[in-house]
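And then chain A:
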Amino acid sequence: MKKKVFLPLLMAIFVLMFLFSATVTTAPAKDKIVVGMSRPLSGPMAKIGDSAFRPVYETFVAEVNAQGGIFVKEFNKKLPIELKVYDDKSDTGTMTRLTEKLILEDKVDFLWPACGTHNIFAQAPIANKYSYILLTAEGGATSITPMLQSLPYLFISLSFSDWYQIPVWADLLAEKGAKTAYIISMADLFGIEYAGVSSIELPKRGINIVGIKSVPPDIKDLSTILKEAQKTKADALMVLAYPDAVILATKQSMEIGYNPKAFLGGPGVNFGFYHAIFGPATEGVSGFSMANRKTSPAMKELFDKLYKNKPEAANDWWGHPLYWAGYEFWKQAIEKAGTLDQKKIKDVMVAETFNTVLGPTSFKGGLMAKESHTGEIGQWQKGLFETVGGGKWPNTKVTAPFVYPKPKWPVPAPAKK
Partner candidate 1 sequence: MRILEGEGVTKYFGGLAAISNVGFHVDQGEIVGLIGPNGAGKTTLFNLISAALVLNSGVIKFKGEKISGLKPHQVCRAGVARTFQSVKIFGNIPVLGNVLLGSLFGTSTGMSSADAAREAMESLEFVGLSTMRATPAKDLTLANQKRLEVARALATQPDLLLIDELIAGLNPTETAQAMELVTRIRDRGITILMIEHVMKAIMSICDRIIVLHHGEKIAEGTPQEITASKTVVEVYLGDQAYAGS
Partner candidate 2 sequence: MIVEILDIVIAGLLLGGLYALIAMGLSLQYGVARVLNISHGEFIMLGALGAWFLFGFGVNPLVSLAICGPVTFIIGFLLYRTVFTRLRTSSASIGAYEGSSMLASFGLLFIIQSIALIAWGSGIKGYTYLAFPVNVGGALFAANRLVALAFAVFLGLVFYFFLVRTRLGKAIRAAAQDPATAGLMGVNINQVLALCFGLGAMMAGFAGLLISICYPVNTTMGLEYTIITIIVVVLGGLGSIPGSFIGGFILGLIGSIVTYLEPGLSLAAYYVLFMLLLLVRPTGILGK
């Protein structure tokens, strides 16, 4: 009896030890660059991840590999990129574990970012701990800036509130003589920060904030808040929230016939699906933006490439060009460094300026330099998301003047897609 059980027991223990022991791998001849990612393929974050960074990295990797890969001097050849994607189920705990799996077990050459500001916050210290470059995509917030000093491997590509969006918006409003604004912000880092920066930047330019309401994510009815905003007769309505709430605010504004002179929505307005949903009714709605096909020939080429054979809903005029530029920059940094060594590449990324789809592009203190930006504020005009405001930088290309006041919502709305 005892023997019978003991043998399998011993075997089980050996199997366990084998399972958990460090796998000794002989370094094979380098023939590819393995890039690992923990992405929300399922769960509530999937809708953000799948429409923001995913189309960019898929297209980017396909393009790089079609050219044979990235040339790395150390190996004296072009190395194609191999993607290793895990599903973190939109759970931050799982994401942190998978990140360490990618780094420690899979020993990926590069780590690409998780989705969402809170995930970037959780991932950055880990990447930094193992000296992995983390060039972020969706997300980023002002509250990380004090930490950038201690996170030398973190590079943030997306623009955010005080990184020139709100100041530019405030300038646009002031220029047109807007005097008052009403803010609906989501109870989230995004909403808190944009509302916070707005209440500094707008009054600076003589624009009075007549009301701020913070709403929880998942809110199902904004009509009473919108009616209150309507009563204040504020010139500008700012809905600093994520797509669901921005779309809801747009719909309900139409439904109650609320026509502010300026309507700014958070992420959501900049996507093609916004236009796909509202069609011509989007006329005059403003959002955050970076570029469009008119910005430059390079940009046109990029968008043609990204959106070929894709429905309009897949378009993104804010994030996509930035993520693309970020990874173009990353590729050139590797080529310049001539190695896959993270530290050396990081040093190149800190110091150098490379030409990307934006134009000359660089990072300053871990953030993509304002000077690289091609625009900040966009506005839907005749079905195009025109760049109507930007900083005064060489790359900046304003593609249309800011229309103020915004035309009224069409009544009744045409029932066309």
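Convention: a contact is a pair of C-beta atoms (placed from the backbone, for glycine too) under 8 Å apart; a residue touches a chain by one contact, two chains touch by 3 or more; residues count from 1.
Criterion applied: all candidates are chains of the complex that A comes from, given by their letters.
What you are looking at is a predicted structure, and each value in this text was computed from that prediction instead of being measured.
Between chain A and the candidates 1 or 2, touch in this complex occurs only with 2.
Residue ranges of chain A in contact with candidate 2, taken from their complex: 42-44, 46-47, 49-51, 187, 213-216, 218-225, 227-228, 243-244, 247-248, 251-252, 254-257, 268, 271, 273, 276-279, 281, 313-314, 409, 411-413, 415, 417.
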